[in-house]
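Only one protein chain is missing; all other protein chains are in place.
Which chain is which? They are A and B, in the order written, and residues in each are numbered from 1.
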Amino acid sequence: MNYTKLGNFEAICLIVVLFINHIVLNLPQMILNSSGSASTINAIYILILVLLFTILILKLLKNFIGLDIIDISEYLGGKPLKIIIGILSIFYLIFETVFLLRMFSKNLLLVYFQNYPVSFIMFLFLFIGVVSNIIGKKSIIKSNTIIVPIALFSILFTFIFVADLLKIERSMPIFYNGASQIFLSGASNIFAFNGLFFLFFISPLLNKKEDTSKVAFWSVLICGIFLILSITTLVFAFSDIYTVSRLSPMYFIIINSRLSAFLERPEVIFIFIWTLALMSFINIAVMFVLNIFKKLTNIKEAKHLAVTVCTIIFVIAMLLNHIFAFETIANYFYKYGTLILVFGIFTLLLISANIKKKFFNRRSP
Amino acid sequence: MKFTDTLKKIFFPTEEPTHHFTMPSSNDDINSSISTNVEIENIDEVKEIFPSIDVNAEYIKVKYNLLINNDIILREFTLNARNKQYRAFLLFVDGMIDMNLVNDYVLKPLMLRNTANSFDGNQNQVISEAVTNNITVRKVKKFDIKEYILNSLLPQNNIKVKSEFKDIFASINSGNCALFVDTLNIAFDIDVKGFKLRSVSKPENEVVIRGPQEAFIENIRVNTTLIRRIINNENLIIENMQIGSLSHTACALCYMKNIANDDLVAEAKYRLNNINIDYLISSGQLEQLIEDNSKYSLPQVIATERPDKAATHLLEGRIVILVNGSPYALVVPATFIDFLESPEDNNIKFQFANLLKIIRIAALMITLLLPGIYVAITSFHQEFIPTELLFAIVASRATVPFSIIFEIIIMELSFELIREAGLRVPTPIGPTLGIIGALIIGQAAVDAGIVSPILIIIVAITGITSFAIPDYYLAFHCRVSRFAYIILGYLAGLLGIAVGAFIHLLIATKIQSFGVSYLDSYIPSKGKIFTGIFTAPTWKREKRADFLDTKKAEKQEHISMKWKYPNQ
Partner (left out) sequence: MNHKVQKFFAILILTILLIVSSSSYYGIKGIDNLAYVVAIGLDVGKDNKLKLSLQISVHQSNENGSSSSSQSSSAVVNSIECPSINSGISLFNSYLGKEVTLSHCKVLVISEELAAKGISEYLFTLTNDIQFRTDSNIIISKCDAENFLKYSAPLLDKVSARYYDIAPTSSEYTGYTESITCNEFFNAINDKISDPVAILGSINTPDTQKTTNENSAYTAGQTPISGETSVETMGLAVFNDDKLVGELNGLESICHLIISSKLENAQIRIPSPIEQLNYIDLYIELDNNTKNSLYLVNSSPYITSNVKLTARIQSLNGNINLDDEKVVSKIENYAEQYLKYHLNNYLYKTSKEFNADIDDFGLYSLKYFNNISDLEEYNWNHHYKDAFFNVNVDVELRSSYLLVNTSKEEEE
């Protein structure tokens, strides 16, 4: 297996890019709808939860340095488990891509390409997905490393330009619909950190295997900070943000920001950058799908299957036609899919693999 | 001429015999071709020089086609040595040697009788004498004509003894002369080069204000001296090699032995030694032969005509390749930002240098994207244009009959046309043509209502910014890619531009130049990001570029201005 090795920074960017796409599309709105004016508190709370969770995962992964979740599942349950987990992961990645792609294309269509069919826009995105995977993994990872900081900076930039609208009084009432809502059922909002999915796959790719913890912490921290910032900005600047759901909260921030004093309709630039971010994510998702597929089937070179994977994504995305229902499905999948797979199955797998290892080690000598 | 003849010619024209020439193809009858080499069998297999001077002369005459090849001169004469006469001849190319040098310091000492060659030397033949048991054993120095000529008769600094025709021919072709002497199966290769060279002049394409004003010329030896004069260090290695099975073009591989990475040097040597071509004329040709990804049009090798720039790169740990006959040196490996660097950057203060660099990056973006973005915005994102500008554009387009995409492609093409025509016409009219093309045609087109003035502005800005890119190939790349962006912008607006930009980015990240990632100054593998884009102040340039992996990572002390902080 000829993996391209990842530097730490590249690995962090890899985890963060999924988060960026969600924060642009639907993440803040989802949290705002559930937590209202208490979203900031909720965001800080889930950041702490996720940090704890990351510590747990890293502790569990320590016994399996250099292995990804597929290898671990093989260790635990042999080939059948390996294939089940592999297929689940592929499904998760493909659906994640489908929903992001479909949502983004729909938004793009509404904003700029009213006369175009959505298939055309999605085709362009997937075209990049194919081209990039044929060009090579190194290009995908490096281009992602360039795009992610720019995208993060663009998001930060939007926050700066609404700074004069911020009013701390808007964070009241402090517990939007009761403390229990925020801290108990609000805990499920950790799905926001679904970039951790890649953490389970990244370990064998890393240049320095012992740096996994560093990568995990930095990426969680970056995501957390941006989540808190975006939610704080939205809550503090717009008092109706959790009563009226909008297309994309980040888009809403920009068209309300003071940037429009300098440029007419500055959102074009941001959409341009976020388009690049989505393209980058699609590349990475297809790359990981191919990697997992390669692991499951022992084929020699998987990169030409990129066409197949992209076609599958395209077809599934075209099947979801009714937009209102689709949005709901996407949000459900994002929330519960992440909770079940990343925070549920993968974690359970890790725990049981650790138990097996301990048990096995005790018996073997 | 009779009148009837004229009439005849008019009404019954006969075909006048004209000259027809057709190339004989390999399928033609072999017998019709003239065979030449009949005297010496297997002429191509001869390697060693013959002892007989007649055979040598005959061989050379055949090999060089002396009967029809007029600039090769074979001068036969009688050589005096120790009062003996030998038959000998000199072989050289007329015009490539220094005539005075040959007359005064080769022919004179060999032909004329003087103390050196008339001395028969019998007195000194005995080197040592030992008497044992009344038998006198005399060690007698045997007279060796070869040694004698080499040591005593030729007052020249650079003489080599060659025994193979191949070597002799190579040196004659490069301007040396060869001395053949009867009974010797070797020849003397005497360096008497003296051909006309272009003098070292000002650089024409990489102009700087504060900096050295000399440029490489066509001769490789002069070029190497130009570099060596600047570097002034014994660790500079200049290795000669020849490329091209016919032309044997001399190339030089220069590097700093104590700085450049060994693997890099080995790789460069490997590539240069494994080029199977017939001839190599210019460094541009070599550049395409040695670069890693020759499919992509992004430049991957720096070409410079400035010795100071080449020397700077050498001291950084890069490799410089010189090609005889080409006034451009190649520098490898190269990263993207190197092509936006002007030689001036190191001479001026870092504030100015960085400002200029930002301007050049902006120019690159503009020349690459502006027409595409214009098409994208006017077709899809009208709201992005400030209202007043939009109204001005719409008003200016009121009489224009073409769609924007058609208009812009026509204008871009005609701009390229004007530029190309301006290059090709003789120098005195070149600028005039540019002015005519740009001003008069543009103005006339606007007046006639065929194109809108806004478009002329856009095309002009695009053209001007493309001149701000220091590297010629990079500017070329932008000119070509621009058309792709125009079409993408037309197809899908800014999304199309994004697609193009992403593919561009993917290609740029894919490319390697001698093992160095192309975008290494933005995303080095060792963690730091966005280093090396901007020029550091002179006192802070402490490290050599990370990606070169040099033997000496630091190029100056942490405190370079020792006078200022003497205690640190």
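Here is the rule we go by: a residue touches a chain if its C-beta (ideal position, glycine included) is under 8 Å from a C-beta of that chain, and two chains touch if they have at least 3 such contacts.
Keep in mind the model is a prediction, meaning the values are calculated, not measured.
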| item | value |
| --- | --- |
| Chains in view touching the one left out | A, B |
| Touching the absent chain when the full complex is considered, from A:N177, A:N207 or A:S352 | A:N177 |
| Option touching the unshown chain, where B:K162, B:R397 or B:H477 are the choices | B:R397 |
| Residues belonging to chain A that touch the chain removed from view | 36-37, 110-111, 114-117, 120, 123-124, 127, 167, 169-170, 172-178, 238-240, 243-244, 255-256, 260, 265 |
| Interface with the undisplayed chain - residues on chain B | 378-380, 382-383, 387-388, 390-399, 403-404, 443, 446-447, 449, 490-492 |
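FYI, only the chains that are shown with their structure count from here on.
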| item | value |
| --- | --- |
| Computed distance of Cα centres, chain B from chain A, in Å | 51 |
| Sites on chain B touched by chain A in the complex | 380-381, 383-387, 492-499, 501-503, 505-507, 509-510, 517, 519, 522-523, 525-527, 529 |
| Residue ranges of chain A in contact with chain B within the complex | 7-10, 108, 112-113, 116, 120-121, 124, 127-128, 131-132, 135-136, 138-140, 142-143, 145-147, 149, 207, 264-265, 268, 271-272, 275-276, 279-280 |
